[in-house]
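Every protein chain but one is kept in place in this view of the complex.
And then subunit A:
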Amino acid sequence: MDENELAMLGDSVREVLQSECPHDMVLRHVDGEDLREPLWRTVKDLGWTALSAGEEYGGLGLGPDALALLYRELGTALAPVPLLPTLIASELLYRFGNAEQRSEWLGGIAAGERRVALMQMGATPLRLVRSGSSVKLYGTAEHVLELKGADLALVLARSDEGETARVMIHLQEDGVVAFEQPLVDVTRSFGKLRLDALQLPAGRVLGGPQLEHAIACHGTLAIAADSTGGADTILALTVEYLKTREQFGRLIGSFQALKHRCADHKMALVAAEAILDDAVSSTAADQEAWPDLSAAKVAASEAYAALAQDAVQLHGGIGFTWEHVCHLFLKRAKLNQSLFGSTGWHLDQIGRQLAA
């Protein structure tokens, strides 16, 4: 995609989210008026579920630049749509799945007919036991992202011999019991699966160390982009508030103590955006963008969390109320810090590279 096409994609994503997912609807979602399923239908109808799959699967085969744009807009909108694990799964199958796996899953996933949940990287793996043409799984899969309403789940498993793999669970057919693990940030969802010697055909296993790496790259990019979108939006809302709220007979935005905090947040955001743009173009050019993506996630998620934390403070009493949107940004920002590798984990990736 060239720059113009990208800009057009960005515009159309923004327009859809502005009409289907404005902040007041997200606030109502928090109060139980579900926005998750309507949004899923929207993104499915618009073909966003096919963004990262190849054209032969009805997809658009879009690269990381287009994905970063999409994730940024989802962050801006605080969109409670369970899209990320599905897009990761379709990328994994497209890049690493064998012919059978692709034909079994990829079409349905790209079409949005089968929604995928994804166990977080770094979670405690299930125990994998291979026997002939089948495998058995033991244990509890925790921290499965967007499990609620999903049809498939890609869980992390490890054999006693040390083989790490992802295994595709068919949540209905396999008769697996799913539990929701409600999050403070209700724009995303976690769940867990208890598996007791679940026997599955060996074809359900996707293997190889590059798999976890690909998950880390895609997830890191997504959360970094989501964070820049969220940070930009909550900064704009905060600055707008400081320009209208009066105390002591003055606009509070004229107080230097508040101004300087906004300036520092803006600086951190601009820095994060520069690093993310660079990491995205390295990824798009098929260069090894690791640990540049780590740098992007550290910069973006830390800038977002600091900004969202301060936004509540800068809004004062109104920012501390349930009805104001500030806390939704704060909660999503705090979850973003932990999703797809904590700041400490990512700094360790960078440190290892520096010290190598």
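Convention: a contact is a pair of C-beta atoms (placed from the backbone, for glycine too) under 8 Å apart; a residue touches a chain by one contact, two chains touch by 3 or more; residues count from 1.
Everything below uses one rule, namely that contacts and distances are computed from a predicted model.
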item: Chain not displayed: protein name in its UniProt record ("ABC transporter ATP-binding protein", "Monovalent cation/H+ antiporter subunit C", "Acyl-CoA dehydrogenase" or "Sarcosine oxidase subunit alpha family protein"); value: "Acyl-CoA dehydrogenase"
item: Option from A:Val177, A:Ala271, A:Ala285 or A:Ile318 whose C-beta touches the chain left out; value: A:Ala271
item: Absent chain, residues of subunit A that touch it; value: 239, 242-243, 251, 253-256, 259-260, 262-264, 266-267, 270-272, 274-275, 277-278, 295, 298-299, 344, 347-348, 350-351, 354-355
